[in-house]
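Below you'll find the structure, written out as structure tokens, and then a few comments.
All protein chains but one are shown at their positions in the complex.
Note that the chains are named A, B, C, D and E in the order they appear, and that numbering of residues resets to 1 at the start of each chain.
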Amino acid sequence: MPPAKEDAALPRKPRRTPGNRDDEEVFQPAWNFLGMPADRAAPERARAWVLPIPYEATTSYGAGTRDGPDAILAASRQVEQFDPEFGCEPAMRVGVHTLPALWPVFRSPEAMIDAIERAVHDILLGKPRPELLVVLGGEHSLSAGVARGLARATAPDDLVVVQIDAHADLREEYEGSRHSHACAAKRILEVCPVFQIGIRNISEGEERFRGTCRRVRTVFAEEATGSTGFLDDLARFVRGKRVYLTIDLDGLDPSIMPAVGTPEPGGLSWERVLDVARVVCRAAAGVPVFDVVELAPVPGLRAPDFLAAKLVFKIVALALLGPRAKRKGS
Amino acid sequence: MPPAKEDAALPRKPRRTPGNRDDEEVFQPAWNFLGMPADRAAPERARAWVLPIPYEATTSYGAGTRDGPDAILAASRQVEQFDPEFGCEPAMRVGVHTLPALWPVFRSPEAMIDAIERAVHDILLGKPRPELLVVLGGEHSLSAGVARGLARATAPDDLVVVQIDAHADLREEYEGSRHSHACAAKRILEVCPVFQIGIRNISEGEERFRGTCRRVRTVFAEEATGSTGFLDDLARFVRGKRVYLTIDLDGLDPSIMPAVGTPEPGGLSWERVLDVARVVCRAAAGVPVFDVVELAPVPGLRAPDFLAAKLVFKIVALALLGPRAKRKGS
Amino acid sequence: MPPAKEDAALPRKPRRTPGNRDDEEVFQPAWNFLGMPADRAAPERARAWVLPIPYEATTSYGAGTRDGPDAILAASRQVEQFDPEFGCEPAMRVGVHTLPALWPVFRSPEAMIDAIERAVHDILLGKPRPELLVVLGGEHSLSAGVARGLARATAPDDLVVVQIDAHADLREEYEGSRHSHACAAKRILEVCPVFQIGIRNISEGEERFRGTCRRVRTVFAEEATGSTGFLDDLARFVRGKRVYLTIDLDGLDPSIMPAVGTPEPGGLSWERVLDVARVVCRAAAGVPVFDVVELAPVPGLRAPDFLAAKLVFKIVALALLGPRAKRKGS
Amino acid sequence: MPPAKEDAALPRKPRRTPGNRDDEEVFQPAWNFLGMPADRAAPERARAWVLPIPYEATTSYGAGTRDGPDAILAASRQVEQFDPEFGCEPAMRVGVHTLPALWPVFRSPEAMIDAIERAVHDILLGKPRPELLVVLGGEHSLSAGVARGLARATAPDDLVVVQIDAHADLREEYEGSRHSHACAAKRILEVCPVFQIGIRNISEGEERFRGTCRRVRTVFAEEATGSTGFLDDLARFVRGKRVYLTIDLDGLDPSIMPAVGTPEPGGLSWERVLDVARVVCRAAAGVPVFDVVELAPVPGLRAPDFLAAKLVFKIVALALLGPRAKRKGS
Amino acid sequence: MPPAKEDAALPRKPRRTPGNRDDEEVFQPAWNFLGMPADRAAPERARAWVLPIPYEATTSYGAGTRDGPDAILAASRQVEQFDPEFGCEPAMRVGVHTLPALWPVFRSPEAMIDAIERAVHDILLGKPRPELLVVLGGEHSLSAGVARGLARATAPDDLVVVQIDAHADLREEYEGSRHSHACAAKRILEVCPVFQIGIRNISEGEERFRGTCRRVRTVFAEEATGSTGFLDDLARFVRGKRVYLTIDLDGLDPSIMPAVGTPEPGGLSWERVLDVARVVCRAAAGVPVFDVVELAPVPGLRAPDFLAAKLVFKIVALALLGPRAKRKGS
Partner (left out) sequence: MPPAKEDAALPRKPRRTPGNRDDEEVFQPAWNFLGMPADRAAPERARAWVLPIPYEATTSYGAGTRDGPDAILAASRQVEQFDPEFGCEPAMRVGVHTLPALWPVFRSPEAMIDAIERAVHDILLGKPRPELLVVLGGEHSLSAGVARGLARATAPDDLVVVQIDAHADLREEYEGSRHSHACAAKRILEVCPVFQIGIRNISEGEERFRGTCRRVRTVFAEEATGSTGFLDDLARFVRGKRVYLTIDLDGLDPSIMPAVGTPEPGGLSWERVLDVARVVCRAAAGVPVFDVVELAPVPGLRAPDFLAAKLVFKIVALALLGPRAKRKGS
């Protein structure tokens, strides 16, 4: 995107998003989340910032999450800006800035988690800074770095994490690393309590740990898909707290989200994931950060990428504008 | 398919469809929808004609709808002719003729829509002519040409359109063309009223227009998937009318129909789409035309192609034989 | 996998499965179902044996089932051993041995079915021998050979087959062979009665046959997906019988199982398939054999392979440990 | 393709091929090889007939050849009719008729080979009949049936076969069948001598057999790719003979033909294959039949399909019009 | 990429390209061609500008060129900046600015060509403006717009076009449009003479036209691949001229470039394409514009995208730094 001063070099400059562009526009918006026009994507005015972390280093099966952020960005440009739930174009209203992607650091998973912690900390205390930081992964281990950065940048006392996931991710160590994707929740617990939803893969050790740890609450997939009862528990859990919502896409059902490393059957529907997001955004004191991780794009299949992009779009709107009463018919 | 007079040249000629072929058959049926045998596929005897329109010219994302008709034809050859809902082989009973594909015209979208209008008009007034014309797309903009051809060939007064779609398609113009796929419903409204089902992508301008236009009725996806209440409205809408049913496959849920340009989550199930078709075929005065459009085949994935082919098969049967009472168990 | 005596040649030997491996392990488990460690995979100690039959010879559309067994084995290595339903690692408890794959025999489908019959017979009467034989296909026609081998190895009087399938497979002959995949159930009926679940593709002749044959009971997909009423019938059908459960994966809904030759819409959910397995394993006198067939892997799409692997894992546990009361929340 | 008498039903009928179509044409040509217009595709006037045999039943690895004929037909519609080598549109000049595909027979490979033999025999002695029969496979075993049918229909004394292939295919039996794809040349040798080109996969037994059999001449890939010396031998071999040219596409180099079951490195270039075809068509007394077999389409990759289609197009021209002197520059 | 003034908001800012980045860099470069750092990508300092035109509207087979520019940009980020031929990092030296993509205009192909003409004209006369404009397609028809814009912006008298292509593209009209991809060279001839290289698909009409038109010189693929003799002609043709080099990627051999609509066998090698570029850049008076068009990415296959990106990289260097003497060994 040519900065403002180069405008002279361009026949006419972009003003609106794809769906609504004026006839005079000649160039498409810059390469950013949702194809936002320059003025709404400027960091000074954007309340939400998107940080891509194309990091993948501890995956031994089903590679490809390093391509997740790019796939979400590409698909996001097809998301319609208007949302009937909000009766407006929420992203245009709040502004969304897209940061360049973090460089991966391969010295060790630890070094990378540290780098993420620093970057998140610096962003959250920077000037300007976002109200809402949206992280796109990348493998789930990165969430531990995000949680730490968030905790260090702000008072950690009222922080909680809500995790949508197929896997408990409560291992102390996995395949030689304490920062494996399979240890994500265990590392986050060192920062704050965690409410897990959609779990359907857990090891014996994790199950034992779960039974003794009061900081973690697990809603298995069977319960989460079968009824909405757990949403009240969730509301209680987040009430008055600042929430970091972390969504491992394998928490969703493989029918709508096959593009993950281990697509466990029996996962959450699109509507149930939005239920969770609405409860969090309504009941919590704030949602300063959320992430959507573990998208491993399937060549030729755009549906999962698009769903991930739309999910990010919805949560940005819910977090910054608040959930609305359900729209009535037509 | 060698015409009748060449039979001498062939050891033995095809007589039945794959599922039921006699042992003496040596050659497979000709390349046509459902692999119909020559006698049931002859235009003079076939009540339904299939017209492939592999046209795609205004798509800026998710290309591939030009390959949709061929993919549906190929998959249709695996559809079993017998249908327990009807207790017979409906297509064999009514006969299905497959026309060669329309040439695309690339002078302008307008020129192509005109060509479609002429072709549909000529087919519907030709001799022989079909009772039911089935159009396979191609991008959705072609439906405007079909609607025009239908209106010009027959009295347009009692015509209505029922549209299954994820997108409202009510834009006046899009990316420089009034005949973009995103304007399909807007162009059809110039011919007759429209009842939209499954919408979950609509722009601000379209939403405003919808609020002021009495000729369009929109059932959003949330309502259409959540209950069957809207089916009564639909029945009232089509009562006594001749219906052109236009199905943009992105109206279906991405879990069963990922092979579309923008696969919006939260769409219709297979059963709900059949509900719509059954209500239309039961309540309407007639269904002279329907289309299934926007299939963009995913390499290696046959399920969406097969679903589209079976959907066409079912609607042909429903439109010409009428819906049956629900089959009882086994 | 190096046999025990070569251990000296290896720095350290594998002891546990991926999810729980000790730090001292250097090598991964051998290439077998679930990546079982040597001691739990030894035929003498394993109660379940897995037999891959990568056979495909009568398929005229949607090839690829010959690659099914390998895909299931590969995916199975990612299945978590611990299962909350059982509160343990069921496969580690019962032991699972993986046989080398059967050679295909291409002299004729008949010859291959005979070879399967002999192999199954010999395995079931061998020493050691499995309590539960798990067959991975391959095309469905192989199930006739399995049924015969089972009947010949044991008293056939109390044998019944429960079939999950989209197709009735009741043809006497198809495309020139009585051992086509489309004749699987017809051939099995020559051995014992069959209870079919999920059928939504049946020919006129099959429907007629079904009406006159008292040995076959068909639950159409509509009934099987709409309610659980048929499960009582199923329980009665299997009560006191030894059951061979044969699962053609196209019985499942294409949304979760697109990797089959003809993915008919309107199929069973993951939960409903488990319901069937639970009823069978609870009510039957025994489940000496089950198969999972017709997986035709889609390049790049691992979700169906993983689902098939997990399905096998679950049924092994259900068959040998028995279904448990439903786990209560968290 | 609607037969001539239905023309009234069509607004305007197709007359020319894609590349040259008149403006008045509304419909595309029928579904046939090269998209030939009706008059040039009529069996009475077409000197070349194309017979698709989508047969695959003895393949234990790399499935998909049953989809080969359809893929070649689809790609052929994009082949430009004009050929500078001939200075004309050769297919339009000689006429090409496309037969419906042969039904596979799955009773046994033997039964299928017999069915092919009968079909080829009947076609070659039918009335009308082709000067040149072009067979599209399907697995290579079908060539034995073609050779038999050809020999039975015409005096076999002056028949020879020229085989382009990566594999010697000289096994007496393979995986239980004498009609495996790996036995193709062995079976053909029972009919006439064979000249093999491009071989780079041969078993010990085949190598021994080759050393003792005077009816087979093998040019290994190394020789065939390294120089053109073998072309003189080939010319001598075919001089005064009628030649059945059988092209297993794995004879070509995987760089241009990856879409085969076992893509052996070190194969023939496009130009070398044409060299062979030119020598055969120039030196032989006639080429009554040729086949192109073993295309196993790779999803998403059209280049191999297109190459196969163009290869068929070129050999039709070479066989019926004779090779031309090399075109001079521009 | 956050503009300079936001630097405060970022922990540390990007300075070098991937291959050579300093340890202090935290963020990756912005999304631009070659992942150029901000200072080398600024329009004021960049001698080369890249203009993506993801336009595709007249393609009836092998869709996907609209995804070409994005695929080239994505792959370019992996191209190593250092080039041994030049002994430096050429793009870093000359600077490369990436413009946002042009919006497609779907009113008609004519309208889009006009829009391209205007955009190119405005860019070439803008302030700042590039020395070299690099266009990424998109379908080949866009080159006519580029040629017109170039001619209008600068004196057209000394302009010539060098075209690498499999198709002559000399049709006056195709599928209803004078601006079809199949008419690209015909339209360009209205602006200036054309030297075509690699042609192996030409219609009868085009061949006739070619024979009578002195402004077009055609080097068929056979000649272009067989020897380098034509390079002298080419040098004469471009001597003293300003050259617009237009590369339809189907001019390359399908073995290295399968990702095109009609991958004709017998095309140019990587080295031969560079030979052409070197001759042009050495002999011509200047190369103000070049394009690389018709990349239709194949899902899962990155090699063609990478080759296209590297080709652009090489020609930028050749055009702005001039060809070097061949590097000597090691």
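Methods note: a residue touches a chain if its C-beta (ideal position, glycine included) is under 8 Å from a C-beta of that chain, and two chains touch if they have at least 3 such contacts.
On a predicted model such as this, the values are computed, not experimentally measured, just so you know.
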| item | value |
| --- | --- |
| Chain not shown: contacting residue from A:40, A:66 or A:217 | A:66 |
| Full-complex contact with the absent chain, from E:129, E:152, E:215 or E:302 | E:302 |
| Contact set of chain A toward the excluded chain (per top definition) | 54, 56-61, 63-64, 66-67, 103-112, 174-177, 179-180, 299 |
| Those residues of chain D which, in the complete complex, touch the missing chain | 60-62, 167, 176, 201-207, 210, 217-220, 222-223, 253-256, 258, 262-266, 298-301 |
| Absent-chain interface as seen on chain C, which is shown | 1-4, 6, 8-11, 14, 21, 25-31, 42-44, 70, 74, 97, 99-103, 115, 118-119, 122-123, 126-129, 299-300 |
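Simple rule for what comes next: only the chains that are shown with their structure count from here on.
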| item | value |
| --- | --- |
| Which listed pair, A-E, B-D or A-B, duplicates the contacts of A-C in over half of its pairs | A-B |
| Geometric centre distance via CA averages, chain E-chain D, whole Å | 38 |
| Chain B, residues touching no fewer than two other chains | 21, 61, 103, 176, 253, 255-256, 299-301 |
